[in-house]
Every structure is written in C-alpha cells, then in structure tokens.
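A single protein chain has been omitted from the complex, and every remaining protein chain is retained in its original position.
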Amino acid sequence: MAINVTVWNEYRHERNNPEVARVYPEGIHGLLATVLQKEGHSVRTATLDEAEHGLTEEVLEKTDVLIWWGHAAHSEVSDQIVERVCQRVQDGMGLVVLHSGHFSKPFKKLMGTSCNLKWRGAGEKERLWVVEPSHPIAKGLPEHFELPCEEMYGERFDIPQPDCLVFLSWFPGGEVFRSGCTFTRGMGKIFYFAPGHETYPTYYDPVIQRVIANAVLWAAPSGGPAPVFGFAEPLE
Amino acid sequence: MAINVTVWNEYRHERNNPEVARVYPEGIHGLLATVLQKEGHSVRTATLDEAEHGLTEEVLEKTDVLIWWGHAAHSEVSDQIVERVCQRVQDGMGLVVLHSGHFSKPFKKLMGTSCNLKWRGAGEKERLWVVEPSHPIAKGLPEHFELPCEEMYGERFDIPQPDCLVFLSWFPGGEVFRSGCTFTRGMGKIFYFAPGHETYPTYYDPVIQRVIANAVLWAAPSGGPAPVFGFAEPLE
Amino acid sequence: MAINVTVWNEYRHERNNPEVARVYPEGIHGLLATVLQKEGHSVRTATLDEAEHGLTEEVLEKTDVLIWWGHAAHSEVSDQIVERVCQRVQDGMGLVVLHSGHFSKPFKKLMGTSCNLKWRGAGEKERLWVVEPSHPIAKGLPEHFELPCEEMYGERFDIPQPDCLVFLSWFPGGEVFRSGCTFTRGMGKIFYFAPGHETYPTYYDPVIQRVIANAVLWAAPSGGPAPVFGFAEPLE
Partner (left out) sequence: MAINVTVWNEYRHERNNPEVARVYPEGIHGLLATVLQKEGHSVRTATLDEAEHGLTEEVLEKTDVLIWWGHAAHSEVSDQIVERVCQRVQDGMGLVVLHSGHFSKPFKKLMGTSCNLKWRGAGEKERLWVVEPSHPIAKGLPEHFELPCEEMYGERFDIPQPDCLVFLSWFPGGEVFRSGCTFTRGMGKIFYFAPGHETYPTYYDPVIQRVIANAVLWAAPSGGPAPVFGFAEPLE
C-alpha cells in the first residue's frame, strides 16, 4: 500500500551547524524521505523556509501521513499553517512527531498540554523497551534496542494519557521516558517517537527506521466514516 | 473537605431571554453556587461581563475547582483569560465543563479537538446510564436516571478518548452520547457532563446536583508533586 | 494479506431449533466462513461437538484469528480447551467474540470480570453508532447503521475499560450498550461485537459482514517481539 508521506523538517541546524551538516548532509528530511521511498511510499519533503513552510493546502490535501521534525524555530511556524495541519489531522491525516517536535506548535495544540519534559544533551546511551508488543508499530523489532548516543528525555513528560504506550526509554543518568506514544485526535492518528537529536546519526539506525516506517503504515487514514455534526433530525 | 469552587457562567440567556430567566432567576451560576455551598464548599461565582470575566489571577489562584457554563458567547471570552484558565488546569485546578461548554474555548483548547457533536433542541427525554459504577462521580447515584426534557446531544462527539467514560446517554430520537467523561491535562482533572440546556430546569434535579457535587470532590487537586521540567543533571 | 481464520460455533441451535436452522441452514460458522473466504482468507470451521471442540493444538497453532460464537452450552466447553485458546491469544492469536460469546469461558477468563449485562429477546431495532471513526474496524462503514431485529444487550456491561470503544448501540426500549470494544491480552488483540442473535439474519447484513471482516484484519498478529520472561542478567 503506497502512502503519500510528507516529511517536514525545520532544516536550520543542517544549514547553520557544520556538525549537524556532517551527520545529515541532505537534511533529516532528506534521509527520512529516502528511507520511506524504499518502503514503496510516495514521499515529498517540506521545510520551514519554503513558502507556507512547504505545507500548502494542496500539499496537505494530498498527504496521508505527515512527519514532523522541529527544534529551535518552533515559534517561527505560522499559526495559520499550524491550524491547517491540525485541521488535516482532525480530518484523518496521520502525524508522526519526532524528538524535539514534542515542543512543536501542532503537537502542543493537539495534545492540549505543555508537552514539557526533562532533557540533557550529553550523548548518553538510550535503551528502548517494547512494552506493548502487540502494537503494529512494534512489528519486526527486537524486544529492546539501543542508541549509543542520544539526548536524554525524561519524565515527567506532560502529555495526556496516551491511547497506547508502545515504548519506554531508559537512560544511564537514572531517567525513564514514555518514548513511543499513540494518540487519536478527530479522525487522525498520532505517534510521538522520542529519539533523534540532530547531532547524532539516530535516523541511520535500521531499527529506528523500522519504527518510523511502521508508524507511517499505522498512522495512514483507515477509511472510517467522516462524522456529521450539527443539527440532527430524529431518526425515529 | 471544603473546596474552593468558582462557578463561571456566561450569564446572558438569563438576562436576555425571559423564558430562561423564569427557570434560573438567579442565573445558572447562582443556583449551582447555592447547591455547592450546601455541600460545605467555599463558593464564588464569576460571569462573562465582569472585568476579566471575573477570572482574575487572584480568583483563579484561589480556585480548586472551576465549573464552566457557556453557550452563545464563547467567542467573547478573551484568549488571555482562556490561556490563564488552561494554565491553572495544567497546574492542578479541576475543571467541570457543563453542557454547551463543550464548545467553550478552554475545553476545546484542553482537548485539542473540535469537540463538535450532533444536537437537537426539542425538549426530549434524556436517560443517563452509569457505565463505570466504580468511579467516585457515580457515588450515590441510581444505575440510570432520566431528565424529562433536555437538548439532544449525539455522537460522534469529537473528543479524545476519555480517561474514563462514566455516563452514556440515550435519546428517544435514536441517538447515544458519551455524556460523562473524565480527562487529565497536566496536574488538572477535567469532567465533562452533558445535561443542562438553559431552558430546562435540569440543575434543580437532585441527581444532577449529586453528579456535580461528586465531580467537584473528584476534580479537586490531589496534592501530587509538581513536575520539574528542563535541563536535568544525571542522578547517578 | 491472507489470514488463517478459524470460525468456532457452538452449533447446537441450528441443529435443534428449526427456526434457527431456517435462518442459518449451514450454521453461523458456515455463513461466516463463506463471507471471510470471499475476503481472500484461509478459513476453517470448528464446532463444540467435534473432538477437542475442533480446536486441537495443531488447529490453533495455524490460526491467526479465531472467531467465537457460543450461547447455550458455554459450560460444555472443556477447561483444557479454554486454557489452550487463552494461551494462544496470549501468544498473539486474534480473537473476535460475537454476541452471546460475551459469556463464553475464554472471553470471561481473558477479561477477568463477569461480562454480565442486561438483555431482552424481543426482536427490537438496534442502531449502532461509530464513536471512534479513526479505528481500522470502522473502515468503509456508515456513521450509523441499523439492524431491524436484534436482541437487546444493555449496560451495565461488566467488562474492564476497553482499549478502544468503537461502537455504541441504541435500543428503542431505552438502553445503550458498548457494542464494539477492543482489548489486548498478552500479544493478542480481542474484539467483542454485540450483534448476532441466532434467530435473526444479522450475519447476512453486509455492514455486519464488513465489521467482522475488518476485525479479522485488525486482530491478526502484528509481528511484534515475543517477550522474554524470567531471570535477566543486567544489561550494563
């Protein structure tokens, strides 16, 4: 099943920070687009500094699943585009929010909470545990897997109770984190996945790529009935 | 346990519509304040047309549970006050949203969805079923109870999956509704309760009053630890 | 994706009650098998009076999704087979429990509750509402649909809080029912679906067939990692 995926990236670090440019010479969006194309999907990319951040009505209309990576410039994302993205999620578009996207405007708006957390950028090991192995996003994964070098994200993670908690992360500094969480908003399925600091080659990891590919399949619209709202005549 | 309750009411219908004034001569807020004072709580009221809608920083700071009734003037509630209310919920204030408050700015913002639904103002019977009798909000209630005359609210109700579904409603026109739902946002507990159209004497019903009184007890802050966010040193 | 489905039916009513035999001359299992074969699945059937109720180790080992219809003879299902079925669910087999199967031994054992409910066999209309249209089981369905003649099942339905509440039912006698519920037990996905009294032609209804076909796709094993239990050496 070919899915129309749009990979959105802030795409500033890669252009401003040589360290990041070395890791992701084509941008995080470029790498993820390549990965998902290999899965057989129809993939486009969009970035902050494009017109309308690359997320025109037309692009979003054709997007089944939107992937979101942002970090330093969340505030530069226009409220109008945020509204548009959230409306498309309501209408059924899947949304996969990566790493520092926890603080992006669309994610915060859809969650209704601060989405705040603890963090530490010290290049520590992160170990992820599959706690709900029945979930489609866990397909083909090992029971636990490791990233040698990640940013620590720790609890309390200020999100509403997830529909399903798929992954938990462990960090050597003593923290834990709900690092893979699903939500539903309107017709749209949302997956938050924590790994992916820009200075580490996390998105080259085949297990991480598997998670994101699984999430795209899971988050694609299911084809359920669009609700009818407003005044209703009695049915009998 | 005396709880500091603030009952917020739009308080326009009661002043503009004689039919509503007859039912609630002191306003919906006035009636609910009397009900909750009899429960031993410390109750104040606040209304749309007061300065800052009656919801100053000081008032909210002293409020453990905020009750919200609004309908025709949702858009007149200032975004600044909405932000303030939502921040207080984040910090632990309970929120009990009544009836047409489903479309209020604070509720929509906290849910992250449209909160839309079907409706019909035809004065029909509403029967509420307790589906989660273990929940504190069900204390002392009968297994089902009826309102002879209510506005129909019907599914699809566009909310995130509730933490707990306490009540389901049945309407003679063929509709069902998740009429009592709990949510958590940050440290704050939220209860949405559907009955209460302004032209019907719903809030005089002793069972409805019992539900609201139970909800106040349930939604009051629990005294858990305020999360610490931001940079964190490793613990070991 | 061809799925190995086993349709289990008590298959007593069809043989003992001419009224039921007229409706389901090949048994409920026979009809459902035909329906699911047309979906491209590999389907076998099994019934109570076969050796081991038709659910040998070998059959269950090859079953991806088990469908269960039982009613009058729940107590005749051997505890050993129940244990075997539940173990397979733990290991990842999907389970779709239909109608009076709410009181079957496997369902009660997996739920850990009485699974009791209200009922009335008066051939009333049942209207089902899709309350979670994002769920894969809602694919291709109308927002609500009706069965002209069904047994009433009403709340309180004594089940644990479902992972997802997909359908709610309305009955003209004034009852509501959580008629489509998902659960997870171990690696196994479970869907309970209420319609299907043996004297009514419910399973000929194309919308009902669509729900069951969707449920089979949803409940099939996802391919996640089998958990490792027991003593564990430290990972570092």
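Here the chain labels run A, B and C in written order, and each chain numbers its own residues starting at 1.
In this section, a residue touches a chain if its C-beta (ideal position, glycine included) is under 8 Å from a C-beta of that chain, and two chains touch if they have at least 3 such contacts.
Please read these numbers as outputs of a predicted model, since none were measured by experiment.
> Touching the hidden chain in the complete assembly: which of A:I3, A:L147, A:C164 or A:A213 does that?
For the chain that is not drawn, the touching residue is A:C164.
> Return the single residue from C:P18, C:P206 or C:G230 that touches the missing chain.
Answering carefully, the residue with contact to the hidden chain is C:G230.
> With the full complex in mind, choose from A:P25, A:G40 or A:G174 the residue touching the hidden chain.
Of the candidates A:P25, A:G40 or A:G174, A:G174 is in touch with the missing chain.
> From the listed residues B:N4, B:T56, B:T184 or B:T199, report the one that touches the chain absent from this view.
Reading the full complex, the residue touching the unseen chain is B:T184.
> Could you please point out the subunit C residues that touch the chain left off the display?
86, 90, 109-114, 116-120, 122, 124, 152, 154-156, 158, 160-161, 163, 172-175, 183-186, 227-236
> Name every residue on subunit A in touch with the hidden partner chain.
Within subunit A, the residues that touch the unshown chain are 127, 129-133, 143, 154-157, 161, 164-165, 168-170, 174-176, 178.
> Applying the definition given at the start, please give the residues of subunit B touching the unseen chain.
Subunit B touches the chain not shown through residues 92, 125, 127, 130, 132-136, 138-144, 163-164, 172, 184, 186-189, 222-228, 235-236.
Rule of thumb we're sticking to: only the chains that are shown with their structure count from here on.
> Per the centroid of Cα atoms for each chain, what is the distance between subunit B and subunit C, given in Å?
Going by mean C-alpha positions, subunit B sits 37 Å from subunit C.
> Counting only residues that touch at least 2 other chains, which ones in subunit A make the list?
Within subunit A, residues 163, 172, 184, 186, 227-228, 235-236 contact more than one other chain.
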